[in-house]
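Data block below; observations after.
Missing here: one protein chain of the complex. Every other protein chain is in place.
All chains are identified by letter, namely A and B, in their written order; residue positions are counted from 1 within each chain.
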Amino acid sequence: MTLRLYMLQRITALLMAPLVIGHLAVMIYAIQGGLSAAEILGRTQGSVLWFAFYGTFVAAVSIHGAIGLRTIAAEWGGLRGIAADALMWIVGLGLFVLGAQAVWAVTYP
Amino acid sequence: MSMTKGITSRAHPLWLAYILHRVSGLALALFLPLHFWVLAMAVSDPARLDGFLHLTEAAVVKVAEFGLVFLLAVHMFGGLRLMAMEWLPWTPPQKTLAAAATAVSFLIAVLFFMKAI
Partner (left out) sequence: MAAEALKITIDRGPNAQGLQTEFEVPAQDNQTVLDVVSWIQQNADPTLSYRFACRVGMCGSCAMMVGGVPRWTCRTHISKVLDGNAVTIGPLRNLPVIKDLAVDMDPFFDKWVAAEGVHHGGLTRDDPIAVVDETAPARVEANAGIECINCSVCYAACDTVTGNADYLGPAALQRAWTLLNDAKDEGRVAILDAVSGNGGCHNCHSMGSCTAYCPNDLDPMSAIAGLKRETAKSFFKRGRR
(Lines give C-alpha, C1' and ligand atoms only; values in the text may rest on other atoms or scores of the structure.)
Protein backbone atom coordinates (compact mmCIF):
# COMPACT_ATOMS: atom_id res chain seq x y z
CA MET A 1 0.00 0.00 0.00
CA THR A 2 1.55 3.24 -1.12
CA LEU A 3 0.65 6.79 -0.20
CA ARG A 4 -1.22 7.22 -3.48
CA LEU A 5 -3.46 4.20 -2.92
CA TYR A 6 -4.00 5.24 0.69
CA MET A 7 -5.12 8.72 -0.35
CA LEU A 8 -7.38 7.38 -3.08
CA GLN A 9 -9.00 5.04 -0.62
CA ARG A 10 -9.54 7.77 1.99
CA ILE A 11 -10.85 10.29 -0.54
CA THR A 12 -13.35 7.83 -2.01
CA ALA A 13 -14.35 6.88 1.55
CA LEU A 14 -15.05 10.50 2.49
CA LEU A 15 -16.95 10.97 -0.74
CA MET A 16 -19.09 7.93 -0.02
CA ALA A 17 -19.96 8.72 3.61
CA PRO A 18 -22.85 11.08 2.73
CA LEU A 19 -23.85 8.80 -0.17
CA VAL A 20 -24.11 5.80 2.14
CA ILE A 21 -26.26 7.75 4.58
CA GLY A 22 -28.48 8.83 1.67
CA HIS A 23 -28.66 5.27 0.37
CA LEU A 24 -29.55 3.89 3.81
CA ALA A 25 -32.23 6.55 4.25
CA VAL A 26 -33.75 5.79 0.84
CA MET A 27 -33.73 2.08 1.62
CA ILE A 28 -35.44 2.50 4.95
CA TYR A 29 -38.00 4.70 3.24
CA ALA A 30 -38.42 2.56 0.13
CA ILE A 31 -38.93 -0.84 1.75
CA GLN A 32 -42.09 0.32 3.50
CA GLY A 33 -44.90 -1.33 1.65
CA GLY A 34 -42.60 -3.69 -0.22
CA LEU A 35 -40.29 -3.30 -3.17
CA SER A 36 -41.19 -3.57 -6.84
CA ALA A 37 -39.46 -2.83 -10.12
CA ALA A 38 -42.10 -0.24 -10.96
CA GLU A 39 -41.68 1.46 -7.61
CA ILE A 40 -37.89 1.70 -7.97
CA LEU A 41 -38.05 2.85 -11.57
CA GLY A 42 -40.77 5.38 -10.76
CA ARG A 43 -38.37 7.05 -8.40
CA THR A 44 -35.17 6.88 -10.41
CA GLN A 45 -36.05 6.73 -14.12
CA GLY A 46 -35.06 9.80 -16.09
CA SER A 47 -33.69 11.54 -13.02
CA VAL A 48 -30.38 13.32 -13.60
CA LEU A 49 -30.02 13.68 -9.85
CA TRP A 50 -30.26 9.97 -9.12
CA PHE A 51 -27.96 9.30 -12.06
CA ALA A 52 -25.34 11.62 -10.59
CA PHE A 53 -25.88 10.22 -7.08
CA TYR A 54 -25.54 6.56 -7.97
CA GLY A 55 -23.02 7.23 -10.74
CA THR A 56 -20.66 8.85 -8.26
CA PHE A 57 -21.37 6.10 -5.77
CA VAL A 58 -20.48 3.37 -8.27
CA ALA A 59 -17.27 5.08 -9.38
CA ALA A 60 -16.15 5.63 -5.79
CA VAL A 61 -17.03 2.16 -4.58
CA SER A 62 -15.20 0.54 -7.50
CA ILE A 63 -11.97 2.32 -6.57
CA HIS A 64 -12.45 1.84 -2.84
CA GLY A 65 -13.36 -1.83 -3.09
CA ALA A 66 -10.56 -2.62 -5.53
CA ILE A 67 -7.90 -1.14 -3.26
CA GLY A 68 -9.40 -2.90 -0.25
CA LEU A 69 -9.46 -6.29 -1.94
CA ARG A 70 -5.89 -5.79 -3.12
CA THR A 71 -4.80 -5.29 0.49
CA ILE A 72 -6.70 -8.35 1.70
CA ALA A 73 -5.36 -10.49 -1.15
CA ALA A 74 -1.85 -9.33 -0.29
CA GLU A 75 -2.07 -9.88 3.46
CA TRP A 76 -4.22 -12.97 3.60
CA GLY A 77 -3.58 -14.48 0.19
CA GLY A 78 0.11 -13.71 -0.21
CA LEU A 79 -0.40 -11.90 -3.53
CA ARG A 80 2.52 -9.60 -4.36
CA GLY A 81 3.57 -6.97 -6.88
CA ILE A 82 2.06 -7.24 -10.32
CA ALA A 83 -0.37 -10.00 -9.33
CA ALA A 84 -1.86 -7.80 -6.59
CA ASP A 85 -2.06 -4.80 -8.91
CA ALA A 86 -3.68 -6.90 -11.64
CA LEU A 87 -6.30 -8.13 -9.20
CA MET A 88 -6.98 -4.55 -8.15
CA TRP A 89 -7.57 -3.42 -11.74
CA ILE A 90 -9.76 -6.39 -12.59
CA VAL A 91 -11.92 -5.91 -9.51
CA GLY A 92 -12.12 -2.16 -10.02
CA LEU A 93 -13.04 -2.31 -13.70
CA GLY A 94 -15.41 -5.23 -13.13
CA LEU A 95 -17.26 -3.45 -10.36
CA PHE A 96 -17.42 -0.28 -12.42
CA VAL A 97 -18.86 -1.98 -15.50
CA LEU A 98 -21.46 -3.92 -13.53
CA GLY A 99 -22.35 -0.86 -11.48
CA ALA A 100 -22.60 1.39 -14.51
CA GLN A 101 -25.00 -1.10 -16.12
CA ALA A 102 -27.17 -1.07 -13.01
CA VAL A 103 -27.20 2.73 -12.77
CA TRP A 104 -28.01 2.97 -16.44
CA ALA A 105 -30.79 0.41 -16.10
CA VAL A 106 -32.61 2.25 -13.34
CA THR A 107 -32.08 5.84 -14.49
CA TYR A 108 -32.32 5.56 -18.29
CA PRO A 109 -35.34 7.61 -19.33
CA MET B 1 -0.43 -21.15 10.52
CA SER B 2 0.36 -17.53 11.15
CA MET B 3 -3.31 -16.57 11.06
CA THR B 4 -4.16 -18.66 14.07
CA LYS B 5 -0.91 -18.45 15.93
CA GLY B 6 -0.92 -16.03 18.80
CA ILE B 7 -4.65 -15.43 18.77
CA THR B 8 -4.52 -14.38 22.42
CA SER B 9 -2.50 -11.35 21.47
CA ARG B 10 -5.45 -9.88 19.62
CA ALA B 11 -8.46 -9.81 21.90
CA HIS B 12 -8.59 -6.08 22.47
CA PRO B 13 -11.13 -3.49 21.23
CA LEU B 14 -9.08 -1.91 18.46
CA TRP B 15 -8.17 -5.28 16.96
CA LEU B 16 -11.81 -6.32 17.05
CA ALA B 17 -12.74 -3.06 15.32
CA TYR B 18 -10.11 -3.80 12.68
CA ILE B 19 -11.34 -7.32 11.97
CA LEU B 20 -14.96 -6.17 11.86
CA HIS B 21 -14.00 -3.48 9.37
CA ARG B 22 -12.11 -5.92 7.20
CA VAL B 23 -14.71 -8.67 7.21
CA SER B 24 -17.60 -6.26 6.58
CA GLY B 25 -15.67 -4.66 3.70
CA LEU B 26 -14.88 -8.03 2.18
CA ALA B 27 -18.49 -9.17 2.46
CA LEU B 28 -19.79 -5.94 0.90
CA ALA B 29 -17.34 -6.20 -1.99
CA LEU B 30 -18.51 -9.76 -2.65
CA PHE B 31 -22.18 -8.78 -2.45
CA LEU B 32 -21.93 -5.78 -4.79
CA PRO B 33 -21.71 -7.68 -8.12
CA LEU B 34 -24.90 -9.56 -7.21
CA HIS B 35 -26.61 -6.31 -6.23
CA PHE B 36 -25.65 -4.64 -9.51
CA TRP B 37 -26.63 -7.66 -11.55
CA VAL B 38 -30.11 -7.81 -10.04
CA LEU B 39 -30.70 -4.08 -10.55
CA ALA B 40 -29.51 -4.18 -14.14
CA MET B 41 -32.50 -6.45 -14.80
CA ALA B 42 -34.70 -3.37 -14.62
CA VAL B 43 -34.16 -2.93 -18.36
CA SER B 44 -33.25 -6.39 -19.51
CA ASP B 45 -35.89 -8.36 -17.64
CA PRO B 46 -38.27 -6.38 -15.37
CA ALA B 47 -40.39 -9.42 -14.54
CA ARG B 48 -37.35 -11.26 -13.24
CA LEU B 49 -36.38 -8.24 -11.13
CA ASP B 50 -39.84 -8.29 -9.60
CA GLY B 51 -39.34 -11.96 -8.90
CA PHE B 52 -36.18 -11.12 -6.99
CA LEU B 53 -37.84 -8.24 -5.18
CA HIS B 54 -40.60 -10.57 -4.07
CA LEU B 55 -37.96 -12.70 -2.48
CA THR B 56 -37.31 -9.82 -0.08
CA GLU B 57 -40.64 -10.64 1.57
CA ALA B 58 -39.25 -13.94 2.83
CA ALA B 59 -38.02 -14.02 6.40
CA VAL B 60 -34.65 -15.53 5.57
CA VAL B 61 -33.97 -12.80 3.05
CA LYS B 62 -35.10 -10.20 5.58
CA VAL B 63 -32.48 -11.40 8.00
CA ALA B 64 -29.88 -11.40 5.23
CA GLU B 65 -30.86 -7.83 4.35
CA PHE B 66 -30.58 -6.83 7.96
CA GLY B 67 -27.09 -8.28 7.85
CA LEU B 68 -26.20 -6.26 4.77
CA VAL B 69 -27.46 -3.00 6.20
CA PHE B 70 -25.54 -3.76 9.36
CA LEU B 71 -22.38 -4.46 7.36
CA LEU B 72 -22.76 -1.25 5.40
CA ALA B 73 -23.39 0.81 8.52
CA VAL B 74 -20.60 -0.88 10.45
CA HIS B 75 -18.14 -0.38 7.60
CA MET B 76 -19.02 3.28 7.21
CA PHE B 77 -18.89 4.19 10.89
CA GLY B 78 -15.83 2.03 11.38
CA GLY B 79 -14.18 3.87 8.51
CA LEU B 80 -15.13 7.30 9.83
CA ARG B 81 -13.78 6.24 13.21
CA LEU B 82 -10.52 5.19 11.57
CA MET B 83 -10.12 8.45 9.69
CA ALA B 84 -10.98 10.52 12.74
CA MET B 85 -8.47 8.53 14.76
CA GLU B 86 -5.69 8.86 12.21
CA TRP B 87 -6.22 12.38 11.03
CA LEU B 88 -7.52 14.25 14.02
CA PRO B 89 -4.84 14.44 16.67
CA TRP B 90 -6.55 12.85 19.62
CA THR B 91 -5.38 9.82 21.49
CA PRO B 92 -6.92 7.70 24.25
CA PRO B 93 -10.71 7.76 23.62
CA GLN B 94 -10.26 5.63 20.50
CA LYS B 95 -11.74 2.57 22.11
CA THR B 96 -14.89 4.42 23.04
CA LEU B 97 -15.05 5.62 19.47
CA ALA B 98 -14.78 2.06 18.19
CA ALA B 99 -17.60 0.92 20.43
CA ALA B 100 -19.77 3.92 19.57
CA ALA B 101 -19.35 3.29 15.84
CA THR B 102 -20.59 -0.27 16.26
CA ALA B 103 -23.48 0.83 18.43
CA VAL B 104 -24.72 3.44 15.95
CA SER B 105 -24.46 0.93 13.09
CA PHE B 106 -26.46 -1.55 15.02
CA LEU B 107 -29.12 1.05 15.72
CA ILE B 108 -29.50 1.89 12.05
CA ALA B 109 -29.73 -1.77 11.12
CA VAL B 110 -32.39 -2.35 13.76
CA LEU B 111 -34.35 0.62 12.48
CA PHE B 112 -34.17 -0.87 9.00
CA PHE B 113 -35.31 -4.24 10.30
CA MET B 114 -38.28 -2.76 12.15
CA LYS B 115 -39.41 -0.89 9.07
CA ALA B 116 -39.02 -3.99 6.95
CA ILE B 117 -41.47 -6.07 9.00
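Criterion: contacts are C-beta pairs under 8 Å (C-beta built on N, C-alpha and C of every residue); 3 or more make two chains touch, one makes a residue touch a chain.
What you are looking at is a predicted structure, and each value in this text was computed from that prediction instead of being measured.
Interface note: of A:Y6, A:Y29, A:W89 or A:Y108, the residue touching the hidden chain in the full complex is A:Y6.
Residue in contact with the omitted chain (choice from B:L53, B:L68 or B:L82): B:L82. Only one of the listed residues, B:L14, B:A27 or B:L80, touches the absent chain: B:L14. Mapped onto chain B, the interface with the missing chain covers residues 2-3, 5-10, 12-15, 17-19, 21-22, 82, 85-87, 89, 91, 94.
Contact between chain A and the unshown chain involves residues 1-7, 10, 71, 74-76.
Basically, only the chains that are shown with their structure count from here on.
In this assembly, the C-alpha centroid of chain A lies 14 Å from the C-alpha centroid of chain B.
Chain contact summary for the complex, chain A toward chain B: residues 10, 13-14, 16-17, 20-21, 23-24, 27-28, 31-32, 34-37, 40-41, 58, 61, 65, 68-69, 72, 76, 91, 94-95, 98-99, 101-102, 104-106, 108.
Residue ranges of chain B in contact with chain A, taken from their complex: 3, 22, 25-26, 28-29, 32-33, 35-37, 39-44, 46, 49-50, 53, 56-57, 69, 72-73, 76, 79-80, 83, 108, 111-112, 115-116.
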